[in-house]
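Of the protein chains in this complex, one is absent; all others appear in place.
On to chain A.
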Amino acid sequence: MVLSAIDSASTVLAADAGWTILFTGDNLTRLLGGLWTSVSIAGLALVFGIPLGVVLGALRILRNPVLRAVLRLYLEFFRIIPTLVILFLFYYILPREMGVQVDGETIAVVAFGLWVAAEISDVVRGALISVPEHQIDAGKALGMNGLQLLWYVRLPQSINLMVPATINLAARVIMTTSLLLLISVIDVITVGQQIMEANRMAHPDSAFWVYGFVFLLYFIVCWPLAMIARALEKRAKERNNG
C-alpha cells in the first residue's frame, strides 16, 4: 500500500511535476507582477493613509468634543465593518451613486488609505497620550503652545511606540490585499487563479504549487516587517524601562 503510494507519487513528479508550471512561459513574471500590484497598492495606501492618520490622531487629543466624536466614529466605521464590505462599498456602490468611473486599483488605494488613516489615528492617539502629564506641564511651563507641545514634547517621546504598530499595520494591509481579486484587481492571487485554470487539465495538482508559491511570496514580504516591528517593540520597551 504505502509503497505503491510513494510509487505513484514519484510517477506524477517524474511525469510532469506540478511545480514546473510556475516556470512555464511567463507565469513567474506574471505572478511577481501580481505581487507588485498588491504591494504597490498597499504602499500607496500607506503613503496617503499614514500622514492623514497622524493628523487625525493629533486632532483626537484635543478637547473639542464634536471633533472627538466625529473622528471616533470614523475610526469605528473602519474597524467594525469588514474590509471586504468596505471594498465592495467603494467599488460597487459609490461609483454608481456618484456616477464616477474609477478603476479597481484607485478604489483599492482610497479604501485602504482611509482604513490605514483610521487605524493610524488610533495608534498615534494612544502613543501621544502615553506621554506623562508632567512632561506636558514642563513644556507648558516653558511657554509652549499646543503645536510646540506636540512637536517638541509629545511626538518625539511617543514615536518609538508608533513605529512598531505602524509596521505591523503595513504587514496587515499587504495581507489584506488578497481581497483585491474580489474587485477585479489583477493581484497575485488573481494571477495564480488564472494560471491554475489554464492548467487544470495538464496539472490537476497545480493549486498546491501555485498557492504554495503565493504563500511564500507573502511570507517573504511580511515576515521581515514582523521581525523589524518586534525588534523595535523590544527596544522601545527597554528604553522605557531604562
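Just so we're on the same page, a contact is a pair of C-beta atoms (placed from the backbone, for glycine too) under 8 Å apart; a residue touches a chain by one contact, two chains touch by 3 or more; residues count from 1.
We take it that contacts and distances are computed from a predicted model.
Taken from the listed names "SDR family NAD(P)-dependent oxidoreductase", "cysteine desulfurase", "Thiol:disulfide interchange protein DsbD" or "Glutamine ABC transporter ATP-binding protein", the protein name that UniProt assigns to the chain not shown is "Glutamine ABC transporter ATP-binding protein".
From the options A:T20, A:T83, A:Q157 or A:Q194, the residue with contact to the chain not on display is A:Q157.
Per the touch definition above, the residue from A:E76, A:D103 or A:D137 contacting the chain not shown is A:D137.
For chain A, the list of residues touching the undisplayed chain reads 132, 134-135, 137-145, 148, 152-153, 156-157, 242.
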